[in-house]
Every structure is written in structure tokens, then in C-alpha cells.
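One structure is given below, represented as C-alpha cells, and several questions about it will come after.
The complex is shown incomplete by one protein chain, all other protein chains being positioned as in the whole.
Up next, chain A:
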């Protein structure tokens, strides 16, 4: 496995028309393992992941991934709402491998292993769009796993899962991180963040307002925004209180 990927984000701005969404985000991640991003609904977490993946182009600022500039490491993105093609479960994993240039045997083997990994091995021939929401999310993770990415971006990967599946997914993500994949996890599940993440970034008001080790940040946040979020205050009420 390749070594973990450092991420350097500098003065990252993103706006849609006149609407600012990110206002100069600075994040430097050097640690391997799992980095969590937390923040209220609409804070810009999903937008940030899309920018990291290259699906969106920053208005200004830079995102550097990997030690060497230039060659972009393999990235896999599990979306908040995973998209499936109207084809079999196995075909949906297989198409994710198409750009990798594997031979047919290797490709089949990876598909099989990936589906076994998420407990969908016996559903390989089933139509993917007919799977339940949670099963589709597991399939999305299998698709990411099969690509053996250096960087894995997860947008609330267990939001629709039952407790047992969520735990299975957490174990899978943790094992990928141990094997050297750098994971960026967006989650509203603070227990999960505590269990999985080494460090946590708090996104609020278009900025990374706080970044620190998971344990200390979650137990004693320094920024008012992080405190409000962790206390369960709604952002608009806390906004009113501050102004």
C-alpha cells in the first residue's frame, strides 16, 4: 500500500454566483488515518469534499494532495446520496474499475472481493437500483474499496444504515485506513467521529474554524461555533445570539 496522503488546503474559496459558500478555508492534514469534518447542515462539507475530489473547481485558493505535486493519487468518493446505474450490483462495481485498466480476471476478482467485504456477495446479480438505501450505501463503499484508493472521501456513509451495518462499515473504513488509505469523513454522528477519527475539522461560516485531535476537540472545543454545534444549538439561533 502507498503511504498516507497529506492534504494541504490554502485560502480555499468557493462561490456560486454571488453566493459565498467557502470563504478562505485553510486545512493542513499530515497525519495518516481518518480526518473527520463536522459542521451544521449547509456548512459546506459536501462542497469541500467535491472540491477535494476535483468535481468542483475552486473560485480561488489551492488544494494539494499527495507528497509529490503533479501525479494525482487515486481518489474514491462515496456520496451522501450514492448513484447507481440500472444494472447489476456486480456491474456497478465493475464500471468503477473501468478507468484502471485491469485485465478481466483481476477485475472480476476485485468485484467479488469487494462485494464479500460489504456483505453483498450473494446479491452480485441483483439489480442495484432495487437495493435498499442502506444496501446501496454499502455497495457504494464496495465500489470505492475495489478501486484501492490512496484517498477515500466519505460523505455521511452510514446515515441510512442500521446499527449492525453501520458498525460493519466503520470496521471496513478503519481497516482501509490502517492499510494506508487516507480517509476524509464527513459525519454528523459524533460517536462515530470519536471512534474513527484521529483529527477533526469544524466547518462553520465558510471557514475551518477549528482543527485538532478528535478527543480534545470534541470534549473541549475552543471556537464558539464548534461549541454551539457540539451543544446541539441550531446555527441560526446561535447566529442570532452572537449578533
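Assume a contact is a pair of C-beta atoms (placed from the backbone, for glycine too) under 8 Å apart; a residue touches a chain by one contact, two chains touch by 3 or more; residues count from 1.
Note that contacts and distances are computed from a predicted model.
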Chain excluded from display, named as in UniProt, from "Lactate utilization protein", "Aromatic ring-hydroxylating dioxygenase subunit alpha", "ABC transporter permease" or "Sulfite oxidase-like oxidoreductase": "ABC transporter permease"
Option touching the unshown chain, where A:19, A:57 or A:98 are the choices: A:98
Residue among A:79, A:145 or A:229 touching the omitted chain: A:79
Sites on chain A contacted by the missing partner chain, in the whole complex: 50, 53, 55, 75-77, 79, 81-87, 95-96, 98-99, 126-127, 130, 143, 147
